[in-house]
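Yeah, one chain of the complex is gone here, protein chain that is, but the others are all in their spots.
Entry: chain A
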Amino acid sequence: MWSRLVWLGLRAPLGGRQGFTSKADPQGSGRITAAVIEHLERLALVDFGSREAVTRLEKAIAFADRLRAVDTDGVEPMESVLEDRCLYLRSDNVVEGNCADELLQNSHRVVEEYFVAPPGNISLPKLDEQEPFPHS
């Protein structure tokens, strides 16, 4: 988490996506800048994929902005409808498990009892090295 934040801080958004934010500014609230798009894509590990997706997000934000009209002074946030009750906690005894084989079966890449992941600590390619919306 920290390394990613540091990485984002160091990386100055050079130029950003071409022919893209220039369209966003006139219509949108100006909130969806290229930096925000990139940031969201990094956090979500899901890409926008198209111009329409950004427009949809802008509309979603505009929709959510309606909440500002509600007076919530002195109101506590509600996290759960069961907030007045105590959670039931199980006793700390092992009653099941030993199902490694079953669980490993669902993975595409397994070596002995390990899930195999590609190497970590490698950043995604920089934005200007990518074409905008390669998958629209």
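To be clear about the criterion, contacts are C-beta pairs under 8 Å (C-beta built on N, C-alpha and C of every residue); 3 or more make two chains touch, one makes a residue touch a chain; residues count from 1.
Definition applied: contacts and distances are computed from a predicted model.
I notice the complex is incomplete. Of the names "Sorting nexin 12", "Glutamyl-tRNA(Gln) amidotransferase subunit A, mitochondrial", "Palmitoyltransferase" or "Putative aldehyde dehydrogenase-like protein", which is the UniProt protein name for the chain that's not shown?
"Glutamyl-tRNA(Gln) amidotransferase subunit A, mitochondrial"
Please identify, in ascending order, the residues of chain A that touch the omitted chain?
36, 39-41, 43-49, 53, 56-57, 59-61, 63-64, 66-70, 72, 75-82, 85, 87-90, 99, 102-103, 105-109, 115, 117-124, 135
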